[in-house]
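One structure is given below, encoded as structure tokens.
Complex shown without one protein chain; remaining protein chains in place.
Chains: A, B and C, in written order; residue numbering restarts at 1 for each.
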Amino acid sequence: MPDTSQRRSALAGTAAGDLIQERADLWIKRVYGDVAEIEPPRQPNRATANNGVHALWVAPGEWLLVGEGEEIQIEAASSDLSHGRTVFRIPANAARQILAKGCPLDLRETEFRPGHCAQSVLAAVTILVHYLDDGEYMDIHVARSYGRFIHDWLKDAALTLPE
Amino acid sequence: MSRYSLASLVRHGLTGHRDWQPAWRDPEPKASYDAVIVGGGGHGLASAYYLAKNHGLNNIAVLEKGWLGGGNTGRNTTIVRSNYMLDGNAKFYEHGMKLWEGLSRDLNFNVMFSQRGVLNLAHSKGQLETFRRRGNAMRLNGIDAELLNRDQAAAFVPGMDVSRNVRFPVEGGLLQRRGGTARHDAVAWGYARGADQRGVDIIQNCEVTGIRRDQHGVTGLETNRGFIGAKKIGLAVAGHSTQLAAMAGVRLPIESHVLQAVVSEPVKPVLDTVVTFGAAHLYVSQSDKGELVMGGDIDGYNSFAQRGNLPVIEHFAACLVALFPQYSRLRILRNWGGIMDMTMDGSPIIGTTPVPGLFLNGGWCYGGFKATPASGWVFAHTIATGQPHALNAELSLDRFHTGRVLDEKGAGPYPWQH
Amino acid sequence: MSLRLPTGGRIDRNRTLTFRFDGRTYHGYHGDTLASALLANGVKVVGRSFKYHRPRGIFGAGSEDPSALVRLGDGARAEPNTRATQVELYDGLVAYSQNNWPSLKWDISAALGLLSRFLPAGFYYKTFKWPGKFWPYYEHIIRHMAGMGEAPTDRDPDRYEKRHAHCDVLVIGGGATGLSAAKDAAAEGNDVWLVDEGIPEAPANVTVMARTTAFGKYDDGLYGLLQQSSSDQAANAPRQILWLLRAKRVVLASGAIERPLVFANNDRPGIMLTSAALRYLDSFAVRAGRRAVIVTNNDSAYEAARKLIDGGIEVAAIIDQRHMAERHEIAGCEVLNNHAVIDTAGRGGLRHVTIAPLDVNGDAVPQAERRIDCDLLCLSGGFTPSVHLYSQAGGKLAFRDDIQSLVPDTDVPGLEVVGAANGDDIAQASAAIALSHAPGKQFIDLQNDVTAADVALAAREGYRSVEHLKRYTTLGMGTDQGKTANLNGIAVLGRALDKPMADVGVTTYRPPYTPVTIGAFAGRDVGAFLAPTRRTPMQEWHEDNGAVFVPAGMWRRPHYYPSPGESPSDAVSREARMVRQGVGIVDVSTLGRIDLHGPDTAEFLNRVYINGFKTLAIGMCRYGVMLRDDGMIFDDGTVARMDEEHYIMTTTTANAGPVMAHLEHYLQVVWPELDVHLTSITDQWAVTAVAGPRARQLLENLDSDMEFANQALPFMGWRAGQIGGIPAQVYRISFSGELAYEVAVPAGHGQACWEMLLAAGKALDVIPYGTEALTTLRVEKGHFVMGPEADGRASADDIGLSGMLSKRKDFIGRRSLRLPALAPEGRLNLVGLLPVDGKTAIPPGALILDRATAAPEAEKAGHVATAVFSPNLDQPIATAMVINGRGRLGAQLWAHSPLDNRIVPVEVVHPVFIDPKGERLRA
Partner (left out) sequence: MKKVPGPIHGSTEGNNVMLLIPCPHCGLRDQTEFSYCGDATVTRPATPEDADDAAWIEYLYMRDNPKGPHDELWQHVHGCRQLLRVGRDVTNHEIKAEDPS
């Protein structure tokens, strides 16, 4: 199992921001078919959480498991993506304003609520937005190779906040 | 019919321009013609003109459902070039280029053909090598071509950003100096006037709704103005080729897509050539009136709507600002779209069809304006003789039946990727 | 009394602003527009017209104004063709008139006016054809005469933003109608947006967007809005914001625009729309003139006259073109029915107008003409509903005779047109033209200098469709898009053709409603954000160690790593030589990697590749080639079998995305019965290729639990283990023809692994190498790649891969191999080339001919695909695609590169230059 503490961030060498935090400690797995160990959401655009492990719907019969602590072992086939993604955690309010500058999702509070998730596009890059249940933060996932680009983009978009 | 000249302009000026004659007549359709061209765009009108001029046919008509030149002829970015790589295309377009060079005088109508050069920019070594191959192929076909390095490109297009620290630095480009632009509407009008003078009936507001045929071939056309008999029918209805061919039971390897264009507000001369951005899709030139005229990729899905959506326009703008950051403060004045035939190999189709007497001129994709004179020339030949001209032999519909396609980009049978 | 009234208006008299126009200093107030401030200062002429360079003044008060175009600002912030009526005044504003030289007052080109009788619409089509070579000179002059303002020459320093937004109801237009619609919609609990070009009132519970133009209606309920920043905005705030608003329901309350009337010399500064004169009074407390005449064809003029009089403007007369039994009375003002203005006079302003009664045909009776002194002429030709967005949305218009205008006629789902935009509450009007035979020009389009005579000429010459009229005369093609001109153009054309206006038709309405800044469309997609850049896990190392980069799709890959003082070609040769002689490492993390899971994966791979995959054993890899269904090579790569139902596929860098989409397409659409899951794992892995005779030695120096001996890890095998504590997979795959391995570790450990490899190879003189050496090595080995050799037109047989084509199974593209075009005879084959003299470089991109001179008719035999200098053969070599090439081995041909005047005799050889038996890679 990869040791996340030694993982080199795709943002290494860049200045960290206050508003936009990288979640470098997550493990991520894409799982296919029935997952017995965790109750995944059956509905698209939804995430469930059990014991710090989030299960996000990503495609019919496919989920993304995202965890903070010990990686859980599962029976079902899966692809490890722990190193393949860069995840940004942004206060929900700021995230809404920043994402509006490049992402077509309807993120109005009435439409996109805690526990929701959605895949979309930001500046021509595929993203996944996950509104954490606490209602305070959104996580934004991108493929690692785009991590630096999206980081720069988000930081630049945040420059003029609040407006 | 009076000739156009400086002298005639002065003479008419003195009489308040009251005596100018119509550039073309507005005749009622006859019961039948030796040949009927469907589509009063540049291609249809040029075909009629050369049928009359080169082949002596004068009992012919052009049927146009709307107004002359209101199709893609009236809505394109007016770039004329012959910088093709594959022989089948290169020789044909180069013949067109030669016709362009004498067109204003031939038609006695100034089509404002402006050989200001067409520069395709390369942004990587690999792209430059691809251009090198194309340039060499052009030169071996007797077409002018120059490969410019970055400094030469910068000198050729003053004001262009060739700095290194940009997302897509300019590495050089392929230049065809004889390429350029022309006044698109004038091309339709000039051919219409020339054809009309030679006896061709140009009939506007006449929509073809059906094609009649018997066991020997075509016999005529149903139109909203009644049946019109025709021994031969030439289709030149860019964007609607599949619809018209289907009226005669012919299926085509074509899909209709929308291509958009925009113009900026007019400004004093700033850009003296045609430039294409190689890293993404944008071409830009400045019209004689002063607008920057821009086009790029198709919207990417089938459409007959003659209008497109914002993402493409946003992309044009981003590319323009990348090349010319100083134009960022100019404004877009108007934005429109045209419906284009996109073929499965990105090359046009001119020639015979499986139906005797029915001829097809279509599939022009992004690039049929520049083909107008050559297309008319060889289509007239094909209609008059029943056989393709040497220059359109490879552009036959038949090539799809053998798989011998003419795929300039190697993109395969996905029209939205050509 | 000055032109500015002491009270009234929406200006703040406590905030005096200083601005400059054409170098002179003026003052205005906060709340002014540039136009109102100029008027207040008595400035009448603000520019020159497009064609005849006639003086132009302020004609309207908003976006409809065709003529008050100025250049705003200097240097990098200069903004040509800016409508003075829409510029909010700010302190220090500078503006300049346009289209004149040497000055606004004395403009040389205005002399063209004298020649104008020889320059009717379309004159350029009739002349300048002879002599042909002179056209560039004529064109040069025409171009310089045309154009309007001057484009800035420096990079735009401002920032633009783009925003996506969503709402229930969008109300366009903040006039009385729009406001009440917005209030109603908000009361129903909707999320309501109200946008207006100006500064509308702000009702409660409504998102009000001032200075915001709804410029376009696009598919899917998408409206493009352009929001202009106010002059008070924070310094880092965006200059403009382009909103992409999706509204469930839209209320179009865009009002109506007043129409001018057409008569001789109707373009002088001092002539303006009545509604504009009222706006200047109401909003800015500016009198547009001291003594006015109003000319009208409808009742709205009378109320306007009262308001002007109340505002302190003397109204000398109301000239009503209508033939009416009864005359309206207005105190202190002469009212004339059945009269028209037939001419005007005044230099740089208006001095008097000439009026005359109309005869029964509506023609002026010149004998009865008379003059009225005035410095303001208000035009009141009726109102044209602003139906632009409705028409863009596909709505159809109908002509309403009573108001002489086009109004909405059909339903557009989701869009409701209300108020004046719908033709409601608009005064009845008669035709806007009364023909006079006065000699002056009767302008219809004030910006493009299109006159009634031009329209008549177009009709006479056969340009009778309204669309022909537009293109022949340029009517309505200016920056105002004919907002005040088009209807009058239709009226004049109707007269010329003797057709009712309703039958003339209207030109197509297109976005944008008012011009939109290119920078705003580009938004944030500028600079580094023009397109994404991808970085490999080792990118930082490459940057820190002097790599020269080359773009590869969205990536930037190390091209080569020059040593100090080394030329690029020397660096590449050194790298390629070192790999063949020792060992080198290259970052190949950019190759696409796809995880395939599921019981049917082997079957699926078997259908996707031309060669068989069913026999691939766990622990082994296989090279495969994919075709498109048209039989052309699509991609190549390797597949490793990880487990019973788990495989990993690699693709080329450029095709990673397209291959994924291709696989998904076949899986979901063509063979939905196959149970296979695909996931892109390109980003999960950092992959380094280790190549060269010392590659195994290098790996054996690592701290690893894996064994790399031939028996333990044979050619095309793979193993998993760890390297220095990092989990790793090692694949024995080679593209260079050397003994080689690909070492894959999770991306976060990529740089650590790379550094470990370098350390383990230190004693072996390991070097990092770039893509150019990679190219050299693969050309030496005769490997084709997508692009140069397989360019989308090459079949497997062309490349010499027919041996790989499985005969035992079907696969994508197989059926096309039987098409006549794919029969081998006459096709281009991949071959190698050597210069006959053994030393002359083969020009890249050269064409191959079978003779030394290129007669234009010469048949081409093919082309050079990739040309390199081979340090290992110590001579130039190339791959080429040559017609029937495999049958021509040993033949001499010529590589022609006319672009740089090179012709090189070459010998056709087998494409594999090094180790044709493949002993090195199996070593």
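Going forward, a contact is a pair of C-beta atoms (placed from the backbone, for glycine too) under 8 Å apart; a residue touches a chain by one contact, two chains touch by 3 or more.
Please read all numbers here as calculations on a predicted model, not as lab measurements.
Participant: Tell me which of C:P413, C:G565 or C:G803 is the one touching the absent chain.
Facilitator: C:P413
Participant: Using the touch definition up top, pick the residue from C:A187, C:V670 or C:L873 that touches the left-out chain.
Facilitator: In the full complex, the listed residue that touches the missing chain is C:V670.
Participant: With the full complex in mind, choose from B:G42, B:G194 or B:P253 the residue touching the hidden chain.
Facilitator: B:P253
Participant: Mind listing the chain A residues that contact the chain we can't see here?
Facilitator: Interface with the chain not displayed, on the chain A side: 44-45, 58-61, 104-105, 118-121, 126-127.
Participant: For chain B, which residues reach the chain that was dropped from this view?
Facilitator: Counting only chain B, the missing chain is touched by 240, 242-243, 251-256, 300-305, 309, 311, 344, 400-401, 403, 413-414, 416.
Participant: Residue by residue, what part of chain C touches the chain that was omitted?
Facilitator: Residues in contact with the chain left out: 168, 219-221, 246, 248-249, 394, 413-414, 629-630, 661, 664-665, 667-670, 672-673, 675, 810, 814-816, 818-820.
In the analysis below, only the chains that are shown with their structure count from here on.
Participant: Taking the mean of the C-alpha atoms as each chain's centre, how many Å separate chain A from chain B?
Facilitator: One centre to the other, that is 48 Å.
Participant: Can you list the chain A residues in contact with two or more other chains?
Facilitator: Where chain A is concerned, no single residue meets two or more other chains.
Participant: Pull out every residue in chain C that's touching 2 or more other chains.
Facilitator: 162, 244, 523, 525, 528, 531, 533
Participant: In their complex, what parts of chain C are in touch with chain B?
Facilitator: The contact residues of chain C facing chain B are 50, 76-81, 117-118, 120, 123-130, 132, 135-136, 139, 142-144, 146-156, 158, 160, 162, 216, 218-219, 222, 224, 244, 392, 453, 457, 460-465, 467-468, 471-472, 474, 479, 481, 508, 510-512, 515-523, 525-528, 530-531, 533, 550-551, 628-632, 634, 787-788, 791-793, 816, 819-822, 843-847, 849, 854, 856, 858, 860, 863-864, 896-900.
Participant: Hey, which residues of chain B end up touching chain C in the complex?
Facilitator: Its residues touching chain C are 4-6, 8-10, 13-14, 16-18, 20-26, 66-68, 70, 74, 87, 101-102, 104-105, 108-115, 123-126, 129-137, 139-142, 145-147, 159, 166-168, 183, 185-186, 189-190, 204, 264-270, 279-280, 286, 288-290, 307, 309-310, 313-322, 325-336, 402-405, 407, 409-413.
Participant: Given the complex with chain C, which residues does chain A contribute to the contact?
Facilitator: 2, 4, 6-10, 12-13, 30, 32, 61-62, 77, 79-85, 100-106, 108, 110-111, 123-125, 143-150, 152-153, 156-157, 159-160, 163
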